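The complex appears here minus one protein chain, its other protein chains still in place.
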């Protein structure tokens, strides 16, 4: 048994929760802030058998990895458009993952 | 020194907190969701000397273990009772517990 601690952006957290459920991986979810990812983030605690670590890692990577995304710059407050408003490329997502050893695991 | 991470149902969390206080076990409490237990849950982080692990485990088990409970099915929204409303047996409680190794422990 190992403990995975995965920190992902809030925007990826619901999708990741669902992927864990589909894979029958029990993940406990904590609302967290700051740190590795600047935006609001979510931390998952996952108790997992060693043979399933790669599977969990693949799910986290595919769901939450850092990627570029085009966004429209926000409109001016009065709704007018001054000058050009080309979409800008921003980085979203990103996951920081730790695997910790576990001495004992019990369920009551 | 070891770190116990215990995930219990919200409904058992206050009672467990009090039991830890009675036993002079310092537990830090996190509000968490999902995972091993379907309902809202609470995660406790507990730094503990190795010789007291069994004592902490017993407290968690006695306070939070899964058990059957009879509940009355909820009334209809208009307060009327359609058909029979026998009490139903549901499972409540349950605890998932990890013991992690600790390299260093300090208090400032």
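When the chains are written out, they are named A and B in that same order, and each has its own residue count from 1.
What we mean here is this: a residue touches a chain if its C-beta (ideal position, glycine included) is under 8 Å from a C-beta of that chain, and two chains touch if they have at least 3 such contacts.
From a predicted model like this one, the values you see are computed outputs, not experimental measurements.
Student: Would you mind spotting which of A:5, A:92 or A:106 touches the chain that isn't drawn?
Tutor: Once the missing chain is taken into account, the touching residue is A:5.
Student: Return the single residue from B:1, B:23, B:71 or B:90 that touches the missing chain.
Tutor: B:1
Student: Considering the whole complex, which of A:73, A:87 or A:101 touches the chain not shown?
Tutor: For the chain that is not drawn, the touching residue is A:101.
Student: Spell out, residue by residue, where the missing chain touches chain B.
Tutor: Spelled out for chain B, the touching residues are 1, 3, 17, 26-31, 45, 47, 100-108.
Student: For chain A, which residues reach the chain that was dropped from this view?
Tutor: The list for chain A reads 2, 5, 7, 30-36, 41, 43, 53, 57, 60-61, 64-66, 94-101.
The working rule: only the chains that are shown with their structure count from here on.
Student: Could you tell me the distance, in whole angstrom, between the mean C-alpha positions of chain A and chain B?
Tutor: 26
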